[in-house]
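Missing here: one protein chain of the complex. Every other protein chain is in place.
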Amino acid sequence: MKVEIKYFGMLAEITGCSTERFTVVDLKMAGLKKELLKKYPDFANTDFRMAQNKELVTDTTLLTGKEIAVLPPFAGG
Amino acid sequence: MKVEIKYFGMLAEITGCSTERFTVVDLKMAGLKKELLKKYPDFANTDFRMAQNKELVTDTTLLTGKEIAVLPPFAGG
Amino acid sequence: MEKKYKNTFKQGAIPSEFIANAIAKHQSKKDIGAHNIFLGQVRADEVDGKIVSAIEYTAYEEMANQKFHEVREATFEKYNLSCMHVYHSLGTVETGEICLFVFVSSPRRKEVFEALEYVVEKIKSEVPVFGKEIFEDESHQWKVNS
Partner (left out) sequence: MEKKYKNTFKQGAIPSEFIANAIAKHQSKKDIGAHNIFLGQVRADEVDGKIVSAIEYTAYEEMANQKFHEVREATFEKYNLSCMHVYHSLGTVETGEICLFVFVSSPRRKEVFEALEYVVEKIKSEVPVFGKEIFEDESHQWKVNS
């Protein structure tokens, strides 16, 4: 499945882009995370989380392909 | 002993004055309170407290004569 | 010798511009990360069908200013604050107007939450301020803190 991924903050700094198309075979979030870490080893230095359709998700969440985002630690306030 | 007493808020409303000279025989605060209640029975309708030299005191406190005040319930804020 | 304490009282309501000005003054304090502000506002309470239109504040001013000072000392001892400011109205404050302004600042937020509540509760319970609630028909009753 083709998915579009949004990057924010220090993660966008690592990728050099704010959105990117990705083709995933494993439809679990864990699979996508593994591929991201392969492409961007520096992601491992941060405590990033995944969101799908504007909700935080876990490794076992199934990809629907809807608005996937990789989020670095929050720093609001 | 002669003492000067300050009244505030609803107590000043009851007494019609904000300071008054009083001659006390009993030198405990309880004695002064009893005399006040005799002169102003309406004081009994409120939860008043006594202060001496700007500190709240109890019935057993001895009168020093220094700045005695009768305080109605606080309503700051 | 009587010690003279800072005067915490302001005549009449506390204007919003005064609050803005207090906030703006803290922009030069660059170790501050969190401000917490409490504002007491006069409510148009209904009592037996009559509506409060204003509160007339009086105080045992000398004792009150001493108590404000003691609350201030106790708060700085208890919490890691950068600044603390308190202002209370005297005289008439109409409904909808501000009668109490408490402002605490600290490098970190945890401190300000606890400190602000501590200060406000202390003021309510320990400072001799008295409030006459004036109704629209000009009758009145005496306010008591709960």
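Letters are used for the chains, namely A, B and C, taken in the order the chains are written, and counting of residues starts over at 1 for each.
Quick note on the criterion: contacts are C-beta pairs under 8 Å (C-beta built on N, C-alpha and C of every residue); 3 or more make two chains touch, one makes a residue touch a chain.
Not measured: the values here are computed from a predicted model.
S.K.: Over the full complex, note down every shown chain the hidden chain is touching.
M.R.: Within the full complex, the chain left out of view touches A, C.
S.K.: Given the contact definition stated above, which residue among C:Leu81, C:Ile98 or C:Val127 touches the chain not shown here?
M.R.: Within the whole complex, the residue contacting the unshown chain is C:Ile98.
S.K.: May I ask which residue of C:Lys10, C:His26 or C:His69 touches the chain that does not appear here?
M.R.: The single option touching the absent chain is C:His26.
S.K.: Against the chain that's been left off, what residues of subunit A make contact? List them.
M.R.: Residues of subunit A in touch with the missing chain: 6, 8-10, 47, 51, 54, 69, 71-77.
S.K.: So that we can see where the missing chain sits, which residues of subunit C does it touch?
M.R.: Where subunit C meets the chain not shown: residues 16-17, 19-21, 23-24, 26-44, 95-98, 105, 107, 109, 112-113, 116-117, 120.
The definition used in the following text is that only the chains that are shown with their structure count from here on.
S.K.: Which pairing of chains gives the most C-beta pairs in contact?
M.R.: Per chain pair, the contact count peaks at B-C.
S.K.: What is the chain whose Cα centroid lies farthest from the Cα centroid of subunit C?
M.R.: Centre of mass proxy via C-alpha means gives A as farthest from subunit C.
S.K.: From the C-alpha centre of subunit B to that of subunit C, how far is it in Å?
M.R.: A distance of 26 Å separates the two centres.
S.K.: Once you find the CA centre of subunit A and the CA centre of subunit C, what distance in Å lies between them?
M.R.: 49
S.K.: Compute the distance, rounded to whole Å, between the mean C-alpha positions of subunit A and subunit B.
M.R.: 72
S.K.: Multi-chain contacts only, two chains or more: what residues does subunit C have there?
M.R.: none
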